[in-house]
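I'd like to ask some things about the structure below.
Every protein chain except one is present and positioned as in the full complex.
Up next is chain A:
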Amino acid sequence: MNYWIMLLGMALVTYIPRAIPLTFLEGKELPPVISGVLKNIPYAVLGALIFPAILFIKEGDILFGIIGAIAAFALAFAGANVILVVMGSIAILAVVSYI
């Protein structure tokens, strides 16, 4: 198969699951339980996206990931905004991997 045909196939199967709920649920009133579950999704997915992947940001060095996780949580709990959490965690890990 030609690379470009494969690419269009990949684009299509990625776009469809993104587009269907947004274009077809518009104006539909969902039952409260379903609506409640959908409102929970952002926080549930953040937990699943962060763990365990954050522990493996450096291959074969789980401690590096743990330090990064602690740094990010500490900055966020201290009340830093998202960009500061991102930049601060990078800075802390840059220092850790430089020394």
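Brief remarks on what is shown
The rule is short, and it goes like this: a residue touches a chain if its C-beta (ideal position, glycine included) is under 8 Å from a C-beta of that chain, and two chains touch if they have at least 3 such contacts; residues count from 1.
Heads up, the rule we're going with is that contacts and distances are computed from a predicted model.
Its UniProt record calls the unshown chain "Branched-chain amino acid ABC transporter permease", which is the correct pick from "Chemotaxis protein CheW", "Branched-chain amino acid ABC transporter permease", "Pimeloyl-CoA dehydrogenase large subunit" or "3-oxoacid CoA-transferase subunit A". By the touch definition given at the top, chain A reaches the unshown chain through residues 1, 3-11, 13-15, 17-23, 25-27, 30, 33, 35-54, 57-58, 64, 68-69, 71-73, 75-77, 80-94, 96-98.
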